[in-house]
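Please find one structure pasted underneath; my questions will follow.
Left out: one protein chain. Kept in place: all the others.
By written order: A and B. Residues from 1 in each chain.
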Amino acid sequence: MTTRLFGEPVQRREDARLVTGGGRYLDDLGAGALAAAFVRSPHAHARILDIDVSAALDVEGLVAIYTWEDLPGALAEPLPLLIPHPALTHGRTAYPLAKEIVRHVGEPVVMVVAPDRYLAEDACALIRVDYEILKPVVGIEEAAGGAHLVHEDVPGNVGAHLVQEVPGHGGVPAREAVDAAPHRLEFRLDIERSACTPLEGKGVYARWDADDGSLRIYSSTQTSTSVRMAIAAKLGLPLPKVEVVAPDVGGGFGVKIVHPWPEEILVPWAARLLNREVKWTEDRREHFVSSSHERGQVQRVRAGFDDDGRVLGLEVEILHDHGAYTPYGIIVPIITSTQLLGPYKVGAYRVEFSSLYTNTVQVTPYRGAGRPQGVFCMERTMDKIAAYLGKDRTEVRAANFIQPGEFPYDQGLMFQDGRPLIYDSGDYPEALRMLKELIGWDSFAEDKARAAAEGRRIGIGVGCYVEGTGVGPYEGGHVQITSDGRVHVSTGLTSQGQGHETVFAQIAATELGVPIEKVSVVTGDTRRFGYAVGTFASRAAVMSGNAIALACRKVREKALRIAAEALEADPRDLEITDGTVHVAGVPSASIPLATVAVLSNPLRYAFDEEARRATQFAGAGSDDRPPVAEGEEPGLEGRDYYSPVRSTFAAGMHAAIVETDPDTAEIRILRYAVVHDCGKLINPMIVEGQIHGGVAQGVGGALYEKMAYDEHGQLLNASFMDFLMPYATEVPHIETAHLETPSPLNPLGIKGAGEAGVIPVSAVIASAVEDAEGIAIDRMPISPSDLHHLRLER
Amino acid sequence: MKPPPFDYHGPVTLGEALDVLAEAGPDGKVLAGGQSLIPLLNMRLAAPAHIVDVNRVPGLDGIEAGQDGVRVGALARHAAVERSPEAAALPLLRQALRLVAHPVIRNRGTVVGSLVHADPSAEMPAVLALLGGSVRLAARGGEREVAAADFFTGPMESALRPGELAVSAFFPALPGRSGTAFHEVSRRHGDYAVAGVAAAVTLDEDLRVTAARVACVSVGPVPVVVDVTTACGPRPAGSAGWEAAAAAVRDRIEPEGDIHATADYRRHLTGVLAVRALRDAAAAAHGEEA
Partner (left out) sequence: MNETRHRVTLKVNGVVREATVPGRRLLSDCLRHDLGLTGTHVGCEHGVCGACTVLLDGEPVRSCLMFAVTADGHEITTVEGLARGDGEPSPVQRAFSECHALQCGFCTPGFLCAVTAFLRDNPAPSEEEALEAVSGNLCRCTGYQNILKAVHRAAEIQASEIQAAEIQAEEGGA
C-alpha cells in the first residue's frame, strides 16, 4: 500500500460544488412541484372542536386540504415509537396530523397543498380551527408535580423510570457508600433546553410514478434507508417500489435522525394521491416549534469521597423533560446516566431517572445527546469536591481516572445500544497532562493575580468526558471497480457536512492503492445501497469507514487473484500502486486495475475497446472451466458489513479561560483549549473542523441558547433573532492537540469524532466562571443577567 | 414564512409617492430599506393592503451637513451615513451606526426608516432624541417638522400619520467643546441592545461640565432622555459626578424584563453604561478642545 491517504489532511471533494452554488439541497430540487404547508397548533394543549376550511377554498390554484380524518389506514395511526425500551412504560407518539388533541404549539393539524408556498401559506391563514384550551404542563417541576396531565392516560406525566446501580466493593450499594464516605456533598444542577438548529431545516420532496407504481422521495434526513422502510410500511407499498435519497443536507446534528416526521409520510402520500410532485420545505419558525429540542434536565447529586477526592459513592437522580412525545424512546436520559461517569472510576454508583411529559416540543438527541448534561453533572461534582478539600481541580480528577493499564474497563452499566458499557482504550492521565500544558494551567494563578491587580476578573475551567461512539448495529459498504479503472463506493448512511465523500474516498484509495481522483462516493441513496442504520452517535467513520475498508479488502483480494492469473504470479507477491497491480519489485510485470476489471467480467457484447478483450471470442479464459468460476461472481466488486460487538470510546478534555466584567457581568471566553482522542485520525483537517463546530455549539449552549417557554407553553424565542445562535464574534479561537489511542475493536483503529466538541463546554465554562467569580455555577446556560443576579445573591 | 399578498406600488416621483400614500391611507405602508418591515411581513405579523416602495423616488438619499447640523434623507442607508464625510461632522452618528445590526443589514436599512420604525431598542431614535433633532414628514397637503420629543410616541409607534412619508431627519450639531459616546451591551454582537446609552457632554473654557445628557435604549417605551447636568457639574470633567449621574438615570428609566434580561439587570446596566458613555463623551469634548 503505497498510496498513503489515510491520516492526511486531504482537501474535501465535496467543496468544488458547494463553493460554486452547485450543491443540491432539498429545496433546490423539484422546480415546479406543488408546495405543502401546515396549519399548526397555536396552543400548547387543546382539544380540536372544529376545523373550517371554507375560506381557504378561494385561494388561487388551491390543490388540496387534508386533516386527520382524511388519512387512510396506517397513516391514521400514531407515528412509530422508534426505540422501545422496557422502562418506557408509557411511550407516546403523535399522529401525523393531530387527532382530537394537540399537545404542543406547532403540532401539525391541517395540511395544505397549493401551487407554491406563498399560496399554501395564504390558505393556512384562512383555515379556522376552533379549540377548547386545556391546561398546559410546562417545565420539569410542573410535570413532576403531576397536577395536570399531558396525556390523560399517563399518570404523573411519567413516561419512563429507570434505575441502574453499580454496587461498590463487596456489593455495597451507592447510598451506603455515600453515607459511609469521609466527606459528602449534595447539590442540584440544571440545564436548559437548546436545539440542533441546522442552517437548513427539514424538507421532503416526493415524485409518484403512476406507470411504474413507484415513489421516489428526497428527504433532508440522517437516515434514508429507514425513512424508506417507514414510508413503505405507512403507505402499504412494496419496499422495492420506494426509493429514498438524501441529497446534500445542510446540517443535521441529530434532529434529522428522527423519522418518519409527519411530513415525511404525508408528502409522499399526497404526491401519490394527487399524482403530482409535492414538496415541503420547513421554514425557520416551523423548525423551532415542530421539530425537536434537547438538553432540559434537573439533576440531583449526592457524592461521597475520601481525603484525596476519590469518589467512593455517587447517587444521581435525573428529571428529564422529554416534551410531548417520545418517538426516539429514552436514549437521551440513558446516555446521560451511563456516560456521566466519564473517565472516572466511581466506587459505587446509582442513577435513577424519570422521563416526564410536558406540553412542549418533543425531545430527541442533539449532538452530544445527553452527554453534556452528564458531563456537567460529573465535572461540577469534581470541582465541588476540589473546592471542599481545597485541592487543585485537576488533581481531584487525576485521582479518579481510570488508568491506561486498566482497559478494557467495564463500568458495569448497560449502554444505549443495550450492550455492556466497556471502554476499549484511552490514556486519560496523558490527555490531562497535555491539556494543562496547552492552556498553561499551572501558571494561571499568577495570570489571575496580575489581572486582579488591574481590576480584571479572569477564571480557568476544565472538563473531561468519554464518549461512546460508533454504536451498532451495523453499516455496509459497496465497492465496484469498473472497466475504466474508476472506483465507485457507496454506503447507506447519510452525510450532513462531515466530509464523508472525502474520508471514505481516502479509505478506499488507501485500501485499494488507487489515486483518490479515481474514487467516487455515494451516501444516503437507497438506490445504491439499501441497508443502513444512519448517521448519529459519531458513528459514520467507524461504521461505514470500516465497512468500506472491509469491502475494499474483498475487492482487492479478488483483483489480486485475477491479476495473478493473468501475470502468472503468486497473488501474495502482488501490490497495487496508482491503480496498477504489479509484482513487488518487478514494475514491468503489471496490469492496470481497469484491465483486471475487464477480465473479471466475461462478456458477450462489446461496447468499447476495453470490453472487447473480455468477450467470448477474444480468447481469454480456459475451455475447461466455466467463464465465471464456481464461487465467483462477475465483476470487480465487493460488499461487506461492519458490525462491532460494542462501541468505541473516544475521550477528550477541554479548558477555558474566561473574563467576567465586574460591572456589566458580561462573560467573554479569552482562550479555549481542546485535547482530543478519537483513535487513529483519518483526516486531521476534518476532525479539527468537527471539534471547532462542536465547541461553537457548546459555547452557544453555555452562554447564549435556550428555549424560552412561557407558562402557557408559548415558545417566546422561535426565531434566530431571539434564539441566540452564536456568530463568529461569540466563538473563541480554539486551540487543539490530538492524542491517538487506537481502538482495538476495529480494523482501522478509529473512534468517532462527530459530537466530541460540544460535550463538555457547559461544564468547562461553568467551572471557569465559578473560578473567576467565586460563586457556584449550578445552572446553565448563564447570561450576563443571570450572573448579575448571582452576584446580588452572594 | 412568506409575506401575505399586497398591492405593490413603485412610485418614481415624490408627488406620485404622496398620491399613492394618500389614497392608501391607513392601509398603506412605506417600504424603505425593508430590514424591519420585510421580516414582519415574512412572519405575517403585518399585512398592509398596499406597499409603497419609495426606493425609486429620486432625491431622497441626500446627506447634507450645515453649520447647525446634518440632514439625512429618507433613502440614505445606514452604511452611506456611516461612511459619509458630511455625517462625520457629528461623530455620534457613526458611533451609533456601528452598533446597528451587521454591515450587510446597514447596506439596505435606512436611518429614517429606523426612526419611523421607532423600536425602543434601536440606536438611531436615541441619537435623534439626545440631540433634540426632528423628522420632516410630507403628505399630499404639505410638510411638517416634528421634534424628536413628539415623534416617538410608544414602542414601534411614531407621530407619522397615514398618508405621510418621512422625507428626512435632522440631527442638530452640538455646541463647541462637546463630545459624544455610545455604549451598549447586546447579547450577540450586532443584536439589538439589552441596554445602551448615548451621551453628550459639553465643557466650558475651564473644562467644567456645563451640559450633560444621556439617551437610553431598551429601558422604556421610547428612548429615555435624561439631563444629568446638575448631577455632573459644574465640576471639571476629571472629577465630575458620573456615579451621581448614573444614579439619576437609574431613577428615571422604566425597564422591563424579557427573555434576555431582567428589569433589575437592565436598570443596573444602564447606570454602568451611563458612566462609561459620559466619561468617554467628556474625554471626547476635552479632546476637541486639546
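Please note the rule applied: contacts are C-beta pairs under 8 Å (C-beta built on N, C-alpha and C of every residue); 3 or more make two chains touch, one makes a residue touch a chain.
Predicted, not measured: the structure shown is a model, and the values here were computed from it.
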item: Touched by the hidden chain, restricted to displayed chains; value: A, B
item: Chain not shown: contacting residue from A:Val695, A:Leu715, A:Leu739 or A:Val769; value: A:Val695
item: Contact partner of the left-out chain, one of A:Glu107, A:Glu142, A:Glu192 or A:Asp248; value: A:Asp248
item: Absent-chain contact - pick from A:Ala76, A:Ala233, A:Leu389 or A:Met685; value: A:Met685
item: Subunit A residues touching the omitted chain (full complex); value: 11-12, 14-16, 18-25, 27-28, 31, 58-60, 116, 118, 196-200, 248-251, 253, 283-284, 496-499, 685-686, 688-697, 719-721, 725, 727-729, 731, 733-734, 757
item: For subunit B, residues in touch with the removed chain; value: 1-8, 10, 31, 34-35, 38-39, 41-43, 51, 53, 55, 79, 101-105, 107-108, 189-190
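Heads up, the rule we're going with is that only the chains that are shown with their structure count from here on.
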item: Distance from the mean Cα position of subunit B to that of subunit A, given in whole angstrom; value: 45
item: Residues of subunit B touching subunit A in the complex; value: 1-5, 39, 43-44, 185, 187-191, 194, 259-262, 264-265, 268-269, 272-273
item: Footprint of subunit B on subunit A - complex, ascending; value: 117-118, 121-122, 125, 283-285, 663-666, 704, 706, 708, 716-717, 719, 721-722, 724, 726-727, 729-730, 783-785, 788-789, 792
